[in-house]
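Every protein chain but one is kept in place in this view of the complex.
Each chain carries a letter (A and B) given by its place in the written order, and its residues are counted from 1.
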Amino acid sequence: MANDPLYETIIGLEVHAQMLTRSKIFCGCSTTFGAEANTQICPVCAAFPGVLPVLNRELVQMAIKTGLAVHGTIRERSEFARKNYFYPDLPAGYQISQFELPIIERGELTLDLESGEKKRIGITRIHMEVDAGKSLHEGIQGASWIDLNRTGTPLLEIVSEPDLRSSREAGAYLKKLRSILRYLQVCDGNMEEGSFRCDANVSVRRRGDTRLGTRTELKNLNSIRNVMRAIDFEADRQIDLLESGGTIVQETRLWDANLNTSRSMRGKEEAHDYRYFPEPDLPPLVITRERIDAVARQLPELPDAKAIRFSRELGLSEYDAGVLTSSREMASFFEETVQQGAHPKTAANWITVELLGRLNREGLEIEQSAVTPRRLGRLIGLIQSGDISGKIAKQVFELMFETEADPERIVAERGLKQVSDTGAIEAAVDKVLAENPTQVQQYREGKTKVAGFLVGQVMKATRGKANPAAVNAILQAKLSG
Amino acid sequence: MDPTQITLVQAHAMLRSRQISARELTTAFLERIARINPIINAFITVDGEGAMAAARMADERLAQGTATPMTGIPVGVKDLFCTQHLTTTCGSKMLARFRPPYESTVTRKLKEAGAVILGKTNMDEFAMGSSNETSWFGPVRNPWDIRRIPGGSSGGSAAALAARLALATIGSDTGGSIRQPAALTGTTGLKPTYGRISRFGMIAFASSLDQAGPMAWSAADAAMVLQVIAGHDAMDSTSIRDDVPDYSAHLSTRMEGLRIGIPAEYHPESLNPEIGQALDEAGRVFGALGATLVPVSLPHTRHAIPTYYIIAPAEASSNLARFDGVRFGHRCQDPVDLKDMYTRTRSEGFGAEVKRRIMLGTYVLSSGYYDAYYRKAQKVRRLIADDFHQAFQKVDLLLTPTTPGTAFPLGEKIDDPVAMYLSDLFTINVNLAGLPGISIPCGSDSQGLPIGMQLIAPILKEAPLLSAAHAFQTATSWHQRKPEL
Partner (left out) sequence: MSIQAETVKQVAVLARLQLDDQAVPPLVEQLSNILKLVEQLNELDTRDVVPMSHALDMPIPERPDEVVNTNCKDALLANAPDSVQGYFQVPKIIE
């Protein structure tokens, strides 16, 4: 598959990310997903005669944020252009996009590979453009229906350099990019709803070759898993074709996730000639240094910086820091837990092991967790104060997950509070010693290992609530006395 | 007194002093339209009911003292300004039954000022033409000689004025479409600075060149109309933010100290000698009024037509892509598939000239030709604009002929696009540079046909432009000549 000894796979990705503006890119229509067909359109986005576009300021802010987050150059002067083609869901007959002068150029993203290495992936450009509408075909006899609600939703197109070398790297790139966009709160990254879409350009070449092979463009990739599978399939297809003496044809191929295969769109698509030219209805976009600086000041801490801080300042392992910054939600869950007074390493442990384990089993995302960071932080606080043992805490955690109750309440209602009262513990120890004369004898004869059994008996007798350190000390004293 | 024979300035005074009501004025124009429009075909749609309703409201405002200078004034509007609920055809079969659910900024402003919109005037299809022969609704005839064209593309607006079917009309000008028909019909037509009047709701021909403007019987009348329709519009990203000056207040009859440039390139051999003589005479009038005539040069003038015939069709080919039969307008009968719907809809809906320009525009933008044509034209456009900026270092205004000839007979140039395009020789440059220009009558040829001259001003200098035109009209009576109908 991806790791052919003779061939190397070259991948570049084009991501279309819907921006979370309230209104559309060029008009005051809502961008809410899922509304009744054609109820969120106006003469402007439906391209009636004589109407004109007016740019949404928030989109420009979001583009600048994104550009800064990927260390790109924000052009002082960029330009909108028309991309001309006919399609029923493209009402103007052209898409307003950016062509020669995109808002962002030359960015990069750093991937943390599973090998532990870091790899930089170049971002060629990021530009703003309008989304198209939707056409419905299924179940309609001899016709298609057009819903223009999505028309005019703002998109950023993020184009990577052909720097990716495997489907795994492609997957890591998409996860990283999506995480950054979510950190910035500019895109919800939902691939199923189409708010984060990806096309892949794939070519192969013999290892050692410096020239790029002929590439194909893969479309209809609606999950990261599908992107990876489609790339593997395409690389294999191209290698097989070359090995059997064939040549690769530059074409667009549609991925079919059900059949696990792709098919050529050749013959179905017209020879495209998009006839780009500068959009005469929109003057150039001029962005001042002051404006960029103002956006930069409002930029949130991004995953890479956060991970470094988590490991340097909070003492987390690089692995934990990576996991805990993999999404904005994960990072804020961790930070809120720590804010409750939980020790960072303990909190990291609880989140990466107990919480993520439970969430995984339930198929839930961290933002859907029944245990809130506030409650988890207080649970850890109860361990730290010696009110409950770590073992009891796990029990409390499961109960918290099921009942959504506060940890203190669960501990109180179920009488799980740890017993540190030496009188009560002494009584329990005396009782256990009296009931287990054989083991006491063995201990006194030098088989000190049986102490573990006796501690266990005491814990059992106190239903796990006794402070284990206190039990140990009292037991030792009595046995040696 | 026949109320259709007065000026807008006079009509406003009479309305204000209650010598006439808006209803009487409107009725007089509607009656004249009913009589004369069948001969000249200046209106595509006459909205008698809407006009009378507007007139009644105007009378109320006049009575309440809330009237503006345009309240109760009957006007005609070129049929490419979208009017809510009133058919807007753009002179095309494509939009023959299109009723916009929105209002253009120009007509909204006219309505808010209390103007009475009599109807929608005829035009070359999608404003593509210089003779008004490309209209799906038939050619407009020149009131001075109904065998001749009135010019285009705002031919209906020009002819309606010349025939006194409205007190003022609104046109649009992409390469001379206000000024050229104004010249050929003996009327006054102003193309303001690009962006001075909102393009919102004005069906686009070439977005970087299109500009609406007033057509009237005099510069003073045009100033009153401009006052109402000019100004910033948040719906148009190319709209100018600068304040609108009081144009009427700036009108003056004095021209002392004014320097008027006479560009050598605007007097080619192809210029009708009678027009040359009329221009010389106009120069003498300006001199007598105190202006100084200064020879200037605009060296790239002759490149304007080729530049225009790349840029305008390129933009048009894209602007007209939305006419696809999906959401509005014509759709062919029983399309067999999507491609059939597109090609048949567009081939049936568009006329020959529109299709020719779409073809040309598609070609010059297509891959492999973009640099050679489109980018080249955009560069030459800058050279042309720079010519003007340099000339305006030395002079305040430029004086040129508006057209190389007077109104030509119907059918004379319709099959020869290049000959037709050359009739825009003197007006196209002004659009390329985004400048304001006005055409006013300055003579007549041996057949009695009107001759127009053009004054061109720097960006946003509409006030001095109108003032110079007004001074000339105060000293001459060419603008008062009327055709016999």
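Keep in mind that, in the parts below, contacts are C-beta pairs under 8 Å (C-beta built on N, C-alpha and C of every residue); 3 or more make two chains touch, one makes a residue touch a chain.
This structure is a prediction, so every number in the text was calculated from the model and none was measured.
From the options B:16, B:259 or B:303, the residue with contact to the unseen chain in the full assembly is B:303.
When the missing chain is restored to the complex, the residue among A:92, A:170, A:184 or A:282 that touches it is A:282. Only one residue in the set B:205, B:373 or B:426 touches the chain that does not appear here, and it is B:373. Interface with the hidden chain, as seen from subunit A, comprises residues 21-23, 27-30, 36-43, 46, 48, 54-60, 79-80, 86, 88, 135-137, 140, 142-148, 254, 265, 268, 270, 273, 275, 277-278, 280, 282-286.
Residues of subunit B that touch the chain left out of the display are 98-99, 101, 193-195, 208-209, 234, 237-238, 240, 300, 302-303, 305-307, 309-310, 317, 321, 324-331, 335-344, 346-347, 350, 355-356, 358-360, 362-364, 366, 373, 375-383, 385, 417-418, 421, 431-434, 459.
Simple rule for what comes next: only the chains that are shown with their structure count from here on.
With centres defined as mean CA coordinates, subunit B is found 57 Å away from subunit A. Those residues of subunit B lying in contact with subunit A across their complex are 80-82, 88, 90, 95, 98, 100-102, 104, 199-204, 206-208, 234-238, 314-315, 317-318, 320-324, 326-328, 338, 342, 362, 365-367, 370, 374.
Across the complex, subunit B is touched by residues 43, 46-55, 82, 84, 86, 88, 91-94, 146, 273, 275-277, 280-283 of subunit A.
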